[in-house]
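Note that this complex is displayed minus one protein chain, with the remaining chains in position.
Labels run A and B following the written order; every chain starts at residue 1.
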Amino acid sequence: MESVLKITNLFKYFPRSSKAGVRGQPRVLKAVDGITFSIERGTSFALAGESGSGKTTVARLILLLEKPTNGSLLFEGKDLGSLTRQDRIWYRSQVRAVFQDAAGSLNPRMRIRDIVAEPVEIQHAELPRQGVNAKTEEMLRFVGLSPEVMKNYPHELSGGQKQRVAIARAMIMNPSVVILDEPVSALDVSIRAQILNLLADIQEQLGLTYFIIAHDLATLCHVSTRIGIMYLGKIVEMGDTDELFREPLHPYTRALLSAMPQPEPGRVKQRPSLSGEIGSALDLPGGCRFHPRCIQAEPGCREMEPVLKETNPVHLVACHKVKT
Amino acid sequence: MLLSVEGLKTYCYTKGGVVKAVDGVTFSVNRGEALGIVGESGCGKSMTCSSIVRLVPQPAARIVGGRILFEGEDLIAKDESAMRQIRGNKISMILQDPLMSLNPVYTIGNQVAETFKVHGRRSSRTSITREVVDVLRRVNIPSPEQRLKDYPFQFSGGMRQRTVAAMAIAGEPKLLIADEPTTSLDVTVQDQFLRLLKQMQDQSGMALILVTHDLGIVAETCDRVAVMYAGKIVESGDLQGVFASPAHPYTEALFSALPRLGQRGKRLFQIKGEPPHLLHLPDGCAFWPRCHKVLDRCREDYPPMISIHEGRRAACWRLKGGEA
Partner (left out) sequence: MAFWILKSAMNKGGRENTIFSQVRELPLAAILLLLPVLICGIFGSLFVPHNPAAVNPDLAMRPPSWMAGEGWTHVFGTDSLGRDVLSRVIAGARATIIVSFLGVVIAGAIGVLLGLVAAYFGGWFDIIIMRIVDIQMSIPGTLLALLISTSLGAGLGTVVAVIAIVFWTQYARVTRGETLSVKQRDFVVMARVLGSPAKRILRRHIFPNIIDSAMVVATLQLGVAVMLEAALSFLGLGVQPPSVAWGKMIAESRLYIATAWWLPVFPGLAIMVTVLGANLLGDWLRDRFDPKLRQV
């Protein structure tokens, strides 16, 4: 299978102009600090992590909302850093997004019909109005909404309906990749399953490739084929979902899994899985960036930063203590 | 029994009509125990909490019926100055967003000290400072003496929430109400905070009402649970019982619809429809349009609370002897 999206050694640093850091150097927020991964056509790849992990920045880089400080992003073999104007328009039609807050991602002053039709009007301006309407109707039905909502405004719809509209907008005119940023975390629990099933159905029917960002491992486990766990800008563990959850190797992954509340009364948890607070990408510790919170930390962890290495072809870990 | 809520009714008077946010809710909390109230947005769980401390946003919303017996006395019958004595001292509350709960222009030390002063501790400045440091240490804030001059924005989300918790227990309350206290926190930070709540309970014997939409959190923190839907409690009982064999179809559906680890690729059980708009509740049982076990009777009459056995109750016609 070929990779649709290939990210290599991606870096994104944000300079922070305020007071100088510890050694009198200007402070830099190392949001993404060197990551590499690729997504194969038709699969779902997820980046999981807590706040400050950098996963949102990765999504923004892929969506060309930010320029990388270094590294390469290849889409269908084309380098995203050197796209012609034609290429850009084509890229925009191929790679779409669904954001977390459905209400915020829909313009409150636009009718549903215009919201869903917007990608067509921008990227396929040659289509006549009737054609656009037809496609819009088709798409709304596809996501389980009645075409009657076309004349409504976002505030007249429920949360679940709004997210369906956002999904319709993302899928209209068949893109090839869809970036899903926390697609269900802002929804009521009883509707999450509906949307997750819908996303799975659509993926199958349209042959889409998904890139998902989330913090809820249970949801990710359900919808993604491969997962990368991020911490402070780096991927610390990556692999096939089943394998990763069956045998988590990195202490952070283990901590995340242990910290996740499970609806199983009486579950015995690892004694404090983590200490301290999530670090800051402004002030990274020396060596392994996770060592200040790691219960298995050794002196060596403070010196050298671990590199992502394979334990088997589908599982990679960045930890000094894991034999690869 | 520390708190006994009987038939509580809190209605909101809006332009569109009367919203029965809390419509005849009955439950109790014993000393030292942790009760979880589970439900989605709009089910009335937050309004129930506001009603207990009598901080319902008037005049739009009002408590219109029922009794709230705290240590034998009806809180609804009390006037505002009596309630002011109770709030913070006997019953305390933490809300979802710690950034909103803290005033950005005062230091942490100042705000925590304020809680002590408000509770009428007429002591010298040094002894209040000592108490502030003490309570901050109790909520596991590292080096509290050095953090008194920090402002809320300098604290991480987890530390802010812990500060709010410190302010809540400053008055040594007998009951702490926590309304979605970890929703805005990362999962590892959430884990720490929930452990803190348990620790606080162990240390002081205080009772806890934990309001959440997350069944996993309830499983790990609570002794008993009440499930709310559309302003009413639909099921309640001891934790083990409810989780092992939920009696109400809504509870059952919630469990089934949860994405779990290790279930990749399988289609999730989905609850059809959406949570109801409180202005347009159906006749009969509020859940019937979405219920996978609906009977004819459900469409006409609202089921009464039926006792299953010791302590466990649920409002479902299927439980009425012989109707299954």
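Rule of thumb we're sticking to: a contact is a pair of C-beta atoms (placed from the backbone, for glycine too) under 8 Å apart; a residue touches a chain by one contact, two chains touch by 3 or more.
Remember, predicted model here, so these are calculated numbers, not experimental data.
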Query raised in the report: Quick one: which of A:Arg41, A:Arg92 or A:Lys269 touches the chain that's been left out?
Result: A:Arg92
Report task. Out of A:Thr8, A:Asn70, A:Asn107 or A:Ser275, point to the residue that touches the absent chain in the complete complex. Result -> A:Asn107
Query raised in the report: Can you list where chain A touches the absent chain?
Result: 63, 65, 88-89, 91-93, 96-97, 99, 101, 104-111, 118-119, 122-123, 153-155, 169
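Keep in mind that, in the parts below, only the chains that are shown with their structure count from here on.
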Report summary line: Taking each chain's centre as the mean of its CA atoms, chain A sits from chain B at a distance in Å of 31
Query raised in the report: Quick one: in the complex, what on chain A touches chain B?
Result: 50-51, 158-161, 188-194, 196-197, 200, 215-219, 221-224, 241-242, 245-246, 255-267, 269, 272-274, 277-278
Report task. Quick one: which bits of chain B touch chain A in the complex? Just the residue numbers, please. Result -> 40-41, 156-159, 186-192, 194-195, 213-220, 239-240, 243, 253-255, 257-264, 266-272, 274-275, 277, 290
